[in-house]
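Complex shown without one protein chain; remaining protein chains in place.
Take a look at chain A:
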Amino acid sequence: MLPTPDIKDLDFNVYEPSEDSFLLLDCFEQEIKFLKSYFQQKSPIIIEVGTGSGIVTSFIMSNILPESIFLTTDVNPHAITTCRKTVEYNNSQFSGCFDALQMSLTTGVRKGLVDILVFNPPYVPAEDVPEIPDSERSDTWLDLALLGGSDGMVVTWELLNDLDTTLSEKGIAYILFCARNKPLEVQKIMESRGWKVDVVISRKAGWEVLSILKFYR
């Protein structure tokens, strides 16, 4: 097993690495051979949306594709500073490029740029997606990590609907779902739009079944 990054003094406003985060780590451990040969020593542009503590990006940086260009986004400013700290602490030897951006999804990223997109979204079904607080000191930042509106899919659909303009020609997106998101239906809809979709890994976590789907052209 590849080493898991250390998360130091996690801010209580930031999502604590959980089963879903660890499933993503295992997903990339499983994909390592494929990804290395697919990008053949070139430097892919990897963007993690909703990076939270930064654990997933730090893991990919250390273990999967070290000479890459990494960007992370999150709406939560506490997540952005935490992610930078996590990378600083775990990846001091990293010699690629890394920046953390406060941003919703990939709205401020140049189109057609992203080779690998990773997203562990707010996937819990809820009445609404919470509004972004207007103060850094608000105590509701963590709600944004969890609540995903109808079917827990509102935020994820926003990203999927723009995927075609976001990804580069060879681009691949890895997105995490829980069973209540109805991933098989999502898969069908995306396939009808011309995407290839594979289930990379799935696992029972408590009373939740989590899976990671891979979208590519």
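By definition in this document, contacts are C-beta pairs under 8 Å (C-beta built on N, C-alpha and C of every residue); 3 or more make two chains touch, one makes a residue touch a chain; residues count from 1.
Just so it is clear, contacts and distances are computed from a predicted model.
Participant: Of the options "non-specific serine/threonine protein kinase", "Transcriptional activator", "Guanosine nucleotide diphosphate dissociation inhibitor" or "Multifunctional methyltransferase subunit Trm112p", which is the UniProt protein name for the chain that has been left out of view?
Facilitator: Choosing among "non-specific serine/threonine protein kinase", "Transcriptional activator", "Guanosine nucleotide diphosphate dissociation inhibitor" or "Multifunctional methyltransferase subunit Trm112p", the correct UniProt name is "Multifunctional methyltransferase subunit Trm112p".
Participant: I'm checking contacts with the chain that's been left out. Which of A:I7, A:I45 or A:L210 qualifies?
Facilitator: Counting the whole complex, the residue in contact with the absent chain is A:I45.
Participant: From the list A:I7, A:L24 or A:I80, which touches the chain that is not on show?
Facilitator: Missing-chain contact among the listed residues: A:I80.
Participant: Which residues does chain A use to touch the chain missing from this display?
Facilitator: Those residues of chain A that touch the unshown chain are 41-43, 45, 67, 69, 71, 75, 77, 80-81, 84, 95-104, 107-111, 113, 132, 165.
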